[in-house]
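Here it is, the structure, as C-alpha cells.
Every protein chain of the complex appears in place save one, which is left out.
Labels run A, B and C following the written order; every chain starts at residue 1.
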C-alpha cells in the first residue's frame, strides 16, 4: 500500500530539552543527546515496531521516526524527532531560542499535521505565549508539553503528557499554540505555572481548558480560537527585548518608576491593583507614567478591567485579563513590527490577536 | 453592676475607608464621614440600644461606641469607632498611612482586647503584611477586613465580614495580624487578592486558614503563630521605600536589570522561575545581580525553594514561599532598622519573623 | 400614583418552617408563630417603612406585607407572608404538605410575580423535586430556601439566603422550581444536601447552577429550562406513596429484593453500581426484578447510563443522571396519574419532564 493512501497522521516532535527527557548519571539528572528517541523505541506504548517494519517506516520518514500503536479511531500517528543540540534548560531559554523553534516549525509546516514541543516547565508558559504571537495564520496544532518527573523514572507524568500531546496533535485540527499537562489542554497564552510539587502544575485562570483527556478526549470546540484569515502561515521571529514588568505597591517611589521606564525600555506591563486601579493622589507617579508614554513607551495596565480614567489619561492601554506571561511576550512581538508606527502598535496591543484576552471584555 | 465586672470585650474599629462604608450619592459611590457608625447604630444586628441605655454605654466608652447583641457564649462585645478623615481609597494607601494605623493601635493597645481595621480590598493584603512586621511582640488580634459591595446595599458582603471580624477579635486571643473575608480568617502576611467579582476575593495559597466561621467558628489553633517573647508590644513605624519587585522573564536584558537595581534602590524581590531558578547561561545578568548585592542591595529570591547555587553565589537570599506582598513589606521593614548593619539585615530577611514563610522550608 | 403604575414586583413568601425562622426560648430553638414577619419589619435591609407608609402598602397588600428598599435596578419588591400553622420541621414533611404548598401556589399564582418557600434543609431537596413535577406549565419562579443558622442569630446565613431568593424571584422570569443557597441558584430537582456544618450546604452534582449572586447576580440563561407549552399553569397535587429506593450491594439476597418489591410497592428506584451495572450471574435477583416489572412495578435504574442489556431485559427503565430525590418524587408523581395506563407511565418516567435529567443522555 503506498504511503499516500495509508490513514496516517504525521507529527513533528521538537525536543528542546527539559525534565521529561533527562536521564540519571551518577545520581544527577542530565539531558542526554539522542537518548530520548532511542528509549521510546523500546516502549510498546510509544512505538509499534512490527508496523514500522511492514511499512518500511524508516525509509520513508527517517530513522528518528516512530509510530504509535493503532488508536481507537483506527488511525496511525507517525512522529519524527527533531532534537536540539545542546538540549536546553528552560531557565536558559531566550528569545533567540523562540525564534529557532518558530523557524523549525515554519520549515516543516507543510510536511506535518501537528507539532509537539518538549520543553522544561519553568518557562513553558512564556514560550507558549511567545509562539502564539509569532505564529501568524496558524492552521495546525502546536502543543507544548513536558513533565515534572523524567520519563525514565518508574512513576512519572512524562508518559501521559507526551502520549496525550501526540494523540491530540495527530487527531484534532485545533489551530492554536496549546499547552498540554496532566490530562488538560490549555490555550498557550492563557496558561501559567502554579505548582512545583504536583503533576497538576499548570492552570489557565481566565479560560476553561480547550480539551480534557480522561476516559475520553473531549474537545471544547466552542472555546477553540480560529483565526479569521486565509493567508499563508508564517512565523515572525523578531522580538523586542526592551520590555519589562513593573508591579505597583504602596510606597513605590517615583525614582523606582523612572529608573524602570528609562531608555532603552520600550514596553512595560504595569501590574496595577485589584481591578486596574492605581493611586490618584500621587502626581509624581502619574507624571512618570505620562512622560514615558509621551516619549513612546507602551504601557499595558494589566488587570481585568479598566474602571478608572486616571491611567487612560496617562496614556496606558488596558491589558484586560491577560496573564503577565502573555502581556510581556505580546509586547515583545508587537514592538518588533518594524513596518508599524507607534499608534498602530498601540492599537495592536489593544486588540485580541490570538485569544489571549477575553473578547467580551474588549469593550469594557 | 460596675463596668469592670461585666463580661464585656472591647474592640477598637479603625475605619480607614474602602468600599464597605461607602454610600451612594448621585449614582456614584463615595465615602462619607461619620456615616458608617451612625448607620450601624440603627441595625439591631450590630447594636443593642437597650443594653447601651441600661449600662450607660456612651458615658463609659464615648458616643462612637456600639455594643453587639448577646453572643451565643453570653459575652458582650463593645466596639468603638476611630474613623480616618479623610477616608482613604486603598489604591492611595501609602507607607505613611501604615505608620498612622500602627501608631493608633499602639496608643490604644492597652484599652482594647482586639482591633478591627476597615480597609479597601485593593491593597488590603499589602497593609496586612506590613502591619504584621511593624507590630512587634503582638499579643492581641488585629483583624483587617472590608467588602466587595458596600454595607448599605441590600445584598452585600460587608455585614458578614464586619460581624465575623468583630466576633473573632472580641472572643479569641489570636496574637496575629489577620485578614478576614467570606467566612475565613487568614494570616495577614500570607493572603493575596485573587478575584474582583466574587465575595470569595482573598486566598492564602501556602497556608490553611487560621479559622473558618460557618455554622460554628472553628479556630485552627495549631496554625496560629505565637511570638516567643515576653517583651512589650510596640510598633515600629519606619519603613524604607527604596524597594521593588523585579520579575525575570526569558530575554530580559541586563540594561533592564541594571536600571532597576540602580541607586537609590536598596531591596529587591526577584521573582524567579518555577522553584527558584534563573538562567545560568547569562553571565551578564548574574553580574548585574552580583554587583548590586556587593554594593549593598538586598535581593530576595522569592520562590518556594532554592535548589540551584547560582543565585546564592550572586548573594541572593531565599524568600521561600513568601507572597510578593509579604516579601516587599518585609524588605521595607527590615531595611528601616537603623541599628542593624547590612549582614544583620540579611539575616533578618532570612528568618521567619511572623509566620510569613513555612518554617519547615527554612533549612531547605 | 396608582398601584398599577408603580414599578413593583410582588412575591409571595410561604413560610413552612425550618431553622431560618426559629427563635431561642429557654436555650432551645423553637419555631414561633408570626414572629418572622414581625422581626423582618424591624430590619431596614428587609423593609422600607417610609415607602410603605407613603404608598399605603398595608391597605393594598395586607398587614403581612413588606417592601424591600429600592434595588439597584430601581425596582421595588413587595412581598407578602403566608405562614403555616403549625410551622413544620422539615423531617416531618409529608406528601400532604407538598400538596398543600402546591395548592397555595396555585391559588395565588395570578397575583404574584414569583414565589419564595421557606423550608428546613433536611428534606428541602425532596420538596423542590416534588414541586418541580407537581407544577405543570410553570411560567414564574418558585424558589425554595432556608438556612443553617436562624436569622435571629448575629452571624447567620438566613439574611443572605432570603434576600437573594426575594431579589431573584422578583426580578427574573426563571420559570422553574429552584433552590437558592449560599449565593447559588440551583434547579430544584438537581439539588441535594451535602453538608451539615457549612453554609455551602447544597450542591447540584450533574448541572451547573442556574445563577450566581455575588458582586452581581448572573443568570446562566442557557441552562434555564423552559416548558414548551402554552397551556395554563396548574398543580397536580396527587402523589403515590408506594415507592421506595433499593440499593444493590454485593451479597444482597433475593429475599431482601422480594420483600422490598412486594405489594403494595408500585415504583422503585434501583441504585445500581457505577454506570448502571448489576450482577448478571445472579438469576435469582434478575428473576425477582423481572417478576416485579411483569406484575406492574415500575423500576428505575438510577445511574448515568445504561450500558448493559441485562436490566433492560428485566424491564427496567434508565434513570440516567437523576438524583435519588428527583427519581423518587418523579415516580410518586407519575404513578399518581390516574388517566394513564402502565405503558404510558413508563414512557413518562423515561422522558425528561422538567430538566431533571441530562437531555443529551436521553438517547444513550
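Operating definition for what follows: a contact is a pair of C-beta atoms (placed from the backbone, for glycine too) under 8 Å apart; a residue touches a chain by one contact, two chains touch by 3 or more.
What you are looking at is a predicted structure, and each value in this text was computed from that prediction instead of being measured.
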| item | value |
| --- | --- |
| Touch partners, limited to displayed chains, of the chain removed from view | A, C |
| Sole residue of A:197, A:264 or A:296 that reaches the chain not shown, by the stated touch rule | A:197 |
| Residue among C:23, C:39 or C:242 touching the omitted chain | C:242 |
| Contacting the left-out chain in the complete assembly, out of A:99, A:149 or A:348 | A:149 |
| Touching residue (missing chain; options C:55, C:80, C:123 or C:145) | C:123 |
| Selected residue (touches chain absent from view) among C:7, C:34, C:111 or C:196 | C:196 |
| Residues belonging to subunit C that touch the chain removed from view | 89-95, 97-98, 121-123, 126-127, 130, 193, 196, 239, 241-245, 247, 249-253, 255-256, 259-260, 262, 264-265, 273-275, 277-282, 304-305, 324-325, 328, 332 |
| Hidden partner interface residues of subunit A, rising order | 42-45, 68-69, 71-72, 148-149, 153-155, 159-160, 163-164, 167, 183, 196-200, 213-217 |
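One rule holds for everything that comes next: only the chains that are shown with their structure count from here on.
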| item | value |
| --- | --- |
| Category of the chain touch graph - line, ring, star, complete, other | line |
| Farthest-lying chain, centroid of Cα atoms versus that of subunit C | A |
| Between subunit C and subunit A, distance of the C-alpha-averaged centres to the nearest whole Å | 46 |
| Intercentroid distance (Cα basis), subunit B paired with subunit A, Å | 36 |
| Multi-chain contact sites of subunit B, meaning residues that touch two or more partners | 196 |
